[in-house]
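Dropping the structure in here first, questions after.
What you see is the complex with one protein chain gone and the rest in place.
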């Protein structure tokens, strides 16, 4: 028996990849989509998959949905998820931007209805492993610097992944300064940004997509954990795994790392 | 109170680094060495540390040794360790080449005497983490290749660390072929060595010391775990940690990974 | 005055990128395309660019073409180029698979008609620089190994770029064996493929596209030249440069390296 899936947000960059992934995975069956506008999507037409503009209508028409994959925006996503959980439809959520209150409500509703729900801000398994390994390595190597590289059109520096990595490292690493005690920047910024002694360097160049390396230094050795992502396909393996896992779940899980066997 | 340490094999490449490390670490106290020959070692003379050619004599002269660090060869090392454990002297062992029978005997003696003993084939924490992380990552990324790089005078290829890494990966990864089903080597050896579908590539060049990267590939992403070692100082942090841990131990542990908190 | 361009092969993977590039470059003007079949191409219709199924008809209809960019296959490409040169239309050729005789004929025709023609097997400037720099470095570092990494669906190993790089290195490097004189492969293939003592290692993993690093080793140092290509856009800069250069040319040039100022 294949898992019957509805995707909300099939037109977006993540959503369109998810549609392809679900169609290709033999154990999955795409039975419908929820889109914000009425406008034909060729891959849906080719595969005779109904598209609804209301999730309520979708649930009414398709009463046996197993999993909702929500890849929309916080406002509509919240409504979809709450309604799904009330109908005991399991959820895999890649939508971001929820308030803490919304996340609490989602959790409460999942628990109350004993319905599995996985919310994850990052479905790239490689990135999640990079952050987890960095946290473990920081227990043994307190000297650490991060180099993240992105395409030239990224506005903010450092990247969200770099900031999240430092947060995780700080959970296990005592605050300390690194480098020479009289270190001198002869050009401002050379040593990068610093958070609690961890230095972060942001490279922006055409030809890059999304890359990060976390370098740990010790006497006579360095350990480097590096993740390179070149397109959104990198998120699909995490979504696929989450769909399979959520079928075994009856409550709420936040973060892909909490469903991965990291031992 | 500092930990009172005897080093066996102070003249070797590992041993001489260990002598420096123990002398520099404030919580350690080097109270003697055991050497195979009678010949002055300047750093011992400078620090007024007695050198014995017999471990028996050493134990007799220094009755309050806390930890023996053995960095010799299998034959004499085995004798040192057995005698130390019988005298309830804890052991940290970097000596290699023991038979399974010898390792069993060491374990039995440690347990019988309720005396901590750590035997580790590799004290480079970075290398141990690289292997552990590779095993975890292989659960999610079955496509993996290893590139190891060593100095041009290394005789064997692949390196022992590469072989050990593959063994650990195989514990969690189903056997599978990688690459194109009709893959064609137009030059023999281009795709490297293969064990259970994992490809291993050995680079030998002057300017390298000991390096390994384990590359995991998935749709749209790669995850790389890399360790670079440029001298034997890289082993000292692991020995230091083991000495501290063995003081809390009353039995036998094999492998540095079994004393590290890898969660 | 913009350069008036016709593209042959606008539907292919290289050709469709070239169409976008020419449309975006202010100093270029796309005045027509030559396609093998009669079938609408939306970007052509949107930009009101005529598509011809015969280059002869194209030349007849558009008498003032400055440059033909040919990205087809050897058979039709040869006919296009010969006809273009006879009509004093300059050519930039990315089509591959020509025989030596065909290349000779193209060269003779270009020279006879005093019409610029650039034929290049690789328009990725980064790859061309990597190969050139490798040739220069090999004069000083005879110990060299190549690691090339491609996606898991590439059939042949080593890659064409790796083979070409070795050819260029061999022009300046004396034949020699590398590594330990008694080197021992305990697993067949570990040391990679070997050409004249240069070792080549081919990695094939999902998540890779097309990557190569050339590593030179000397006492205490290594020098690495690395090129990473993640899509066909990487060829467009080279085509753009070639179109501008060919306007200054009255004869035949083979290879992008021969129009780049590499001093």
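Chains here go by letter, A, B and C, matching the order in which they are written, and residues are numbered from 1 within each.
We adopt the following convention: a residue touches a chain if its C-beta (ideal position, glycine included) is under 8 Å from a C-beta of that chain, and two chains touch if they have at least 3 such contacts.
Keep in mind that this is a model prediction, so the values were computed, not measured.
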item	value
Candidate in contact with the missing chain, chosen from C:29, C:79, C:222 or C:250	C:222
Which of A:39, A:186, A:248 or A:263 contacts the chain that the document leaves out	A:186
Sites on subunit A contacted by the missing partner chain, in the whole complex	143-145, 147, 149, 152-158, 178-180, 182-195, 199-208, 215-222
Touching residues on subunit B - with respect to the absent chain	207, 209, 228, 230, 234
Where the unshown chain meets subunit C, residue by residue	124-127, 129-130, 133, 136-137, 139-141, 216, 218-237, 241, 260-263
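Simple rule for what comes next: only the chains that are shown with their structure count from here on.
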item	value
Same-site or different-site touching of subunit A by its copy subunit B, using the half cut	same
Most centrally placed chain - per-chain CA mean versus overall CA mean	A
Rounded Å distance between subunit A and subunit B, as computed from the means of their C-alpha atoms	37
Where subunit B touches two or more other chains at once, by residue number	216, 218-222
